[in-house]
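Here the structure comes first, spelled out in structure tokens, and everything after it is commentary.
Note that one protein chain of the assembly has been removed; the remaining protein chains are unaltered in position.
Now for chain A:
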């Protein structure tokens, strides 16, 4: 009844409505974005290979979403999905069929329509076990059927991570005809040719690429998403990536106004750039975790006994780690202590995890209980030339030394370090990880499950955890899955196969007039709503 009285037109209410309308219009004016222009963004390294399925590195992954579009898309917080090229999706009651509806009238950047057959072909290519490193994400799909504007995915088993997988870069929709028309005999050859001049349906299309120097993306005139002004996105006409490997040079170029954005700002310079009134120093939440990965096996590769095989020793090391001090020393205050092996930006991260608070006495007691009254000697591999690794391990050397854990640092270049840990030939190493998919299964599969990589090469194996993980991979009840992941995180934390350190954000500095840029926790750089305000 109240509503009716409100709708009654009195002179007062008319005036009120008029005022409200005027205010709304003003607000609209202030919300209006500037269209056009070129934004230059400084990257620390160039992309390698712009194929969504066969690419290998973050350098590609983090840019691909600007060129290609997926059926579903990760949300800006990286925790769930929203419609993309598919406007809707329905899961059957038995959870074994996912039906997606393609948006009407959508086109690739060359103007040709996106057909259901393109979707089927793209997904079949992406899930082919012979293709690249990412097909496992789409493992649960038994077959893909396409008809009209409907795509039907028949599943081998219910898969709670499937929608997140469909929002991941490797499930990008590519034009089958154009790909097949590319020169080359095999799929790999065609991919090489196509990736030099890719055509997708993302907000931008590659117009020029001088390797190692710059890459120019032009707005895709056929992009389906609309901006705040009701017209098609993106707002920018051109996006230019310049490759500036040196951190200081990238910052100087930004300060001089030659570029409008710069990624990978060293955390040591964040405070200085925050104080610069011409710049907007942003720290985007990320899924990046930094840890010390330990070899949990009873013996090291060379046959010597390994004290880290004793859970008490591993817990002692965790207790002897003063994360608050590390965050100050290594990240200049720009980090967050870790209480789980996954980041707090990973879906199903359990806020209730206690982690390991700094407790020197507990550390000493645990070491004694394990039979190491006189302490232990450990060796950690570090990446040579990495200022962060150097700072981190020197600080740990001091901290752990107080508990009787004597740390030796071994500096190796990345390739050698990788070869060594892949052969399980190490005792400790510095490690970092970022998620590629908005689901906890990827990091759990790598860190906590024995699987093909022997739990991040630690050799850690917990049968209960393995069972819980298997269960979680098919558990479609969100509530039950939360419970499973809580148990997994607790089991992992208690066994302490790694030393939890800290999460770090993605530091990006932008010119003050840049609006609407997002780097989501998965690392993707999203420029579709970026504009240069006057």
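Definition applied: contacts are C-beta pairs under 8 Å (C-beta built on N, C-alpha and C of every residue); 3 or more make two chains touch, one makes a residue touch a chain; residues count from 1.
Here is the rule we use: contacts and distances are computed from a predicted model.
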item	value
Record-based protein name (UniProt) of the chain missing from this complex, from "Peptide ABC transporter permease", "Ferrous iron transport protein B", "DNA-binding protein" or "Cytochrome c"	"Peptide ABC transporter permease"
Option touching the unshown chain, where A:33, A:232 or A:252 are the choices	A:252
Hidden-chain contact residue, picked from the options A:145, A:271, A:402 or A:419	A:419
Residue among A:82, A:156 or A:211 touching the omitted chain	A:211
Of A:53, A:244 or A:493, the one touching the omitted chain in the full complex	A:244
Touch criterion as defined above, residue of A:35, A:192 or A:515 at the omitted chain	A:192
Residue touching the undisplayed chain, where the options are A:88, A:133, A:387 or A:402	A:133
Residues belonging to chain A that touch the chain removed from view	45, 48-49, 56-57, 130, 132-133, 188, 192, 195-196, 210-213, 242-246, 248-249, 252-253, 255-256, 258, 413-416, 418-420, 422, 431, 433, 436, 446, 451-453, 456
